[in-house]
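Right after this comes chain A.
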Amino acid sequence: MALKLMKGNDALAEAAVRAGCRFFGGYPITPQSEILEYLSKRMPEVGGHFVQSESELAGISMVHGAAAAGFRTMTSSSGPGFSLLQEGISYIASAELPAVIINVQRYGSGLGDIFQAQGDYFQAVKGGGHGDYRMIVYAPASIQENVDFTTLAFDKADEYRNPVLVLSDASIASMMEPVDLPEMHEHDPNKSPHAAKGKGNGPFKRITSTMYYIDDFDTYIKTKYDNMAANEERWEAVQVADAELVLVAYGITSRICKEAVMLAREKGIKLGLIRPITLWPFPAKAFKALPDTVASFMTVELSPMPMIQEDVLLSLDTRKPVHNFLAGMNIPEPIDIVEKAADCIKQTAKGACNG
Partner candidate 1 sequence: MVERLIPTALVEDNKFCPGCGHGIINRILAEVLDEMKLTDKAIGSMAVGCACLMVDTFGVDWIQSPHGRAAALATGIKRCRPENPVFTYQGDGDSMSIGFSETMYAAFRNENITAILVNNGIFGMTGGQMAPTSLPGQKTVTSPMGRNTDLTGQPLNIINQMKDLNIGYLARGSVTSIKNINRVKKYIRNAFETQMSGGGYSMVEILSPCPTNWKMMPDKSLEHIDNTVTTYYPLGEYVKKGGDSNE
Partner candidate 2 sequence: MSKKDSKKSVLTLHPERCKGCRYCIPTCPKDAISVSEKINQKGYKPVMVDMETCIGCGSCYTICPDYVFEIKEVQ
C-alpha cells in the first residue's frame, strides 16, 4: 500500500476517475477549480470526457445526459455555482439517475468569499432544488475521506439511482495529506439498466420523471427515501461513553473538535464528539445510543447562523440543551471550544440552557 501525498481537490478528482467516472462537466469557481483542472488532464488519459461548460446550469445538464447514457458522471462547484446546480439535481433525482455532485463550500450568501465555511448545510441536506427529493450527503474530514466518500458516493448513486452529494470545504480542498488510492474500477455503461443507447429492437426508453410510470408513486418514492434514511446513517463517536457534553461537528470543524476533546480530557473536562459522516440522513441513531451522563450538546459550526443544531434537536428523544459555537468565518481554536464547552457544562448544571 503506497501512500501518495495529495491535495484535497486533486485526491477527490482522482478518486472519481478510479471509481469509473468517465464524464465530467463543470464550470470554474474557487475553491473547487482544481477538480476541473485535474480532470481536464486526467479524463482524456483514461478515455473519459471533460467539458468545461458555459455555466453550472449547462454543466449539470451535461452530467444528466451522461448519466442517462449509463456513464458514471460527476460535476463539482461551490457556493453560487452550487445554487445553479439545484435545477439539474432535482431533475436527476426525479429521473432516478445516478450522479455524483461535489460542493466545496465557501463562505457566505451572494458572492460571499472563497475561504472555508459550512453555510451551505441547509441547501445540501434539506433539498436545495424544488420538489420532494432527498440525497445522501457525505461530509469528508480528511483527504483520505475525500477519496473514500467519493468512491462510496458513486456506489451509492448506482445502488439507489439517485444523486449523491459530497460536501467538502475550502480547507479540506487545499490541505495536503498522504492518501491510499483505490485500484482503478471500470464501469460498463452498457450494463447500466437505465442507459439510453438507442432502443434497438426493444421498447423505447423514456428517461423522465419516474412519477409518470410508477403506480402509487407517492408510496414508492417515500419508501425509497425512507430506506435510504434507515440504512445510510454514518457517524463517528469519540469518547462519548462517559461524556458530560458532546460536541457535534462535521468536516473540517470535527477535526478541531477532536483536538478539543483531547485537550478537555487533559483538563479533566468530560467532552465527547459525534461527527456526522452523512449529513443526510442525519445520524439520529448516534444520539439514541448515548449514555445518561450526557447532559448537553454543543454544535461547532463554521457559519454565523446555527444550522446543524436544528438536526441535533430533531434527533434527541429527551429535551437536553443544545448549545452552539458559531465560528463564523474563522477556524476556531481548540482551546476556545473547550472554554465555551466548560461554560455550557456549568450553565447546564445550573439549569440554564440558552444557546
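If you want to know what made the cut, all candidates are chains of the complex that A comes from, given by their letters.
The rule we apply is simple: contacts are C-beta pairs under 8 Å (C-beta built on N, C-alpha and C of every residue); 3 or more make two chains touch, one makes a residue touch a chain; residues count from 1.
Only a predicted model underlies this, so the values are computations on that prediction, with no experimental measurement involved.
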- Message: Given the candidates 1 or 2, tell me which one touches chain A in this complex.
- Response: 1
- Note on the structure: In the complex, the residues of chain A that touch candidate 1 are 22-23, 25, 49, 51, 53-55, 57-59, 61-71, 73, 87-88, 91, 95, 189, 196-201, 203-209, 212
